[in-house]
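Missing here is one protein chain; the remaining ones are kept as they sit in the complex.
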Amino acid sequence: MHPEESRVSFCATQLARIRPLWERMLAHPFLRDTRDGTIPDERFAVWMRQDYLFVEAAIPFIAALIAKAPREHWEPLAGVITALEKELKLFQERAEAVGVSLRGAPPSFTNHAYIQFLMATAHRGSYAEGYTVLYTAEKAYHDSWKVVQAGIDRSSKWYPFVENWAGESFAQYVAYLEQQLDLLAAQAGPAERASMAEYFELTTKYEIAFWEMAATGEEWPG
Amino acid sequence: MHPEESRVSFCATQLARIRPLWERMLAHPFLRDTRDGTIPDERFAVWMRQDYLFVEAAIPFIAALIAKAPREHWEPLAGVITALEKELKLFQERAEAVGVSLRGAPPSFTNHAYIQFLMATAHRGSYAEGYTVLYTAEKAYHDSWKVVQAGIDRSSKWYPFVENWAGESFAQYVAYLEQQLDLLAAQAGPAERASMAEYFELTTKYEIAFWEMAATGEEWPG
Amino acid sequence: MHPEESRVSFCATQLARIRPLWERMLAHPFLRDTRDGTIPDERFAVWMRQDYLFVEAAIPFIAALIAKAPREHWEPLAGVITALEKELKLFQERAEAVGVSLRGAPPSFTNHAYIQFLMATAHRGSYAEGYTVLYTAEKAYHDSWKVVQAGIDRSSKWYPFVENWAGESFAQYVAYLEQQLDLLAAQAGPAERASMAEYFELTTKYEIAFWEMAATGEEWPG
Partner (left out) sequence: MHPEESRVSFCATQLARIRPLWERMLAHPFLRDTRDGTIPDERFAVWMRQDYLFVEAAIPFIAALIAKAPREHWEPLAGVITALEKELKLFQERAEAVGVSLRGAPPSFTNHAYIQFLMATAHRGSYAEGYTVLYTAEKAYHDSWKVVQAGIDRSSKWYPFVENWAGESFAQYVAYLEQQLDLLAAQAGPAERASMAEYFELTTKYEIAFWEMAATGEEWPG
């Protein structure tokens, strides 16, 4: 590897490269309406039910990553599983507080597809490819909820979600993932690094699809 | 297992159970328009490009199944890989004959999602679950192209696809898969059999989504 | 499944079936000499170094199991990872107390082989097959250290290992695994149950090979 390659952050490079896509995600009506307090409860409940299923599915995804991870990533990734279990409890607590049933729906098409993407990548891809998907998804959630945080009323019943993903603790976690992904990219050969860049973009496209699904209450196609 | 359970074909049971879904697939406008010769060339080309990518992706899917398969399935599944390589050549030959470039597009959202579903199932699911996806996808193609066969002009430039999937040789292959899947289901415990039924339905839903994608020329959501 | 099948414990059946093998394991000179306080320190250190590597490798094994586990097993298995991290600290503490370096050796042949067996099973086998290996290995350690416990001086420098694996908390953990494996076996079809029985026996044979390796300080063959 050329010395100069390792000095440039892979994550920063990728975020710059796909900037228009990232901006499209952050400008999504679902985020804007949640921020402005104009999102209908039933629309938000669709997202809650689907994201609850997604967070659940993220646990075996992280486990599959641990199975391939270098020694020093085992404890941090086991900590991610613990954090996901806490997130599930946040969903349950919010659902109960506002009278929504989380068990009312199977995964939507986009949600099912995104979960397959996680699983296929973790099992078939290299560790660095799987880690790219993890980072990009977490970074997307952090930045997305930062958008919501910028305008939402602090007394909103959805504020605990803002605190969870836009807060300082999650920010530090995302910064840690970024640093580690930069290291993995610096160690990767050019072919793997190119593939990681593709996973970065793909994950962003799945994130956008997820907001779109939440906003439109999509059915399975056809 | 109770003797009576093994006498009932798993495949026949599942096809009966999801009959309305299966009928919806067979009634899809893409099949009707291809049968009636009213499908615009550019619309058919969308399908060709996407299905070419899908057939390509099916090769590592089959390979992942072989990696888990019982001894007696190795040779038949290696034969499936050979058949898929031949299918790729059929696409190339048709594409050249009608002046379509197969390399003109990345996978569409639905195609990417369906491929992830194959890979995730083959790697994470049991062998019988993966085999369920294989059978359902092949049976869906056989029945779908039978619909097309029922009315298409034999001089149609798309007729070689009809011959490939609606023909006698493919019919025998699907019958073999059905017999083997029935055996796997008869050997499975109740929990695995229930999961196989779910994979049967999910695969059908992805098949419908695929025709829908071909018919509408969908973009990635959002 | 016939009702009577589910009433018989799979674990009890297997332990009875391979009784002579199990007895051979429990009678191994390494256990006897550790119990009697006649084991040379350097011999015990060989085992410590190798078992430390094995416990480390068990973490990605458990993670690969979580990746395939049913929802209700995620938390208990994540707890196993936490317990393994604690075990690693017990090794480090003991190693320091007695002046042994844990980093003095690569995995021996038998240790490397056993670790490959764990990984191959977790990734390629069914969840129930992987869980069989987990139970059998933990049950083997519990019973083996019970043998040591029956005679070892409580002031022995190796007593903390006895407390760890022969103690009440580990006994309860093994009883939980046994109950869960019995449930998995009751849900399995006959072919999978037969395969689980084979994994039960194979794991016991690897356990015996591990004590033998510790006792003889084996080199790689040839």
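As written, the chains take the letters A, B and C, and residue 1 is the first residue of each chain.
Criterion: contacts are C-beta pairs under 8 Å (C-beta built on N, C-alpha and C of every residue); 3 or more make two chains touch, one makes a residue touch a chain.
Just so you know, these numbers come straight off a predicted model, no measurement behind them.
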| item | value |
| --- | --- |
| Sole contact to the chain not displayed, among B:Pro60, B:Pro76 or B:Pro190 | B:Pro60 |
| Selected from C:His28, C:Lys68, C:Arg94 or C:His142 as touching the chain missing from the view | C:His28 |
| Touching residues on subunit B - with respect to the absent chain | 56, 59-61, 63-69, 71, 74-75, 78, 81-82, 85, 122-123 |
| Touch list for subunit C against the chain that is not drawn | 24-25, 28, 60, 64, 109-110, 112-113, 115-117, 119-120, 123-124, 202, 205, 208-209, 211-213, 218, 220-222 |
| Where the unshown chain meets subunit A, residue by residue | 1-2, 67-68, 124, 126, 187-192 |
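The rule is short, and it goes like this: only the chains that are shown with their structure count from here on.
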| item | value |
| --- | --- |
| Chain centre separation in whole Å, for subunit C relative to subunit B (CA means) | 43 |
| Residue list for subunit B, restricted to those that touch at least two other chains | 124 |
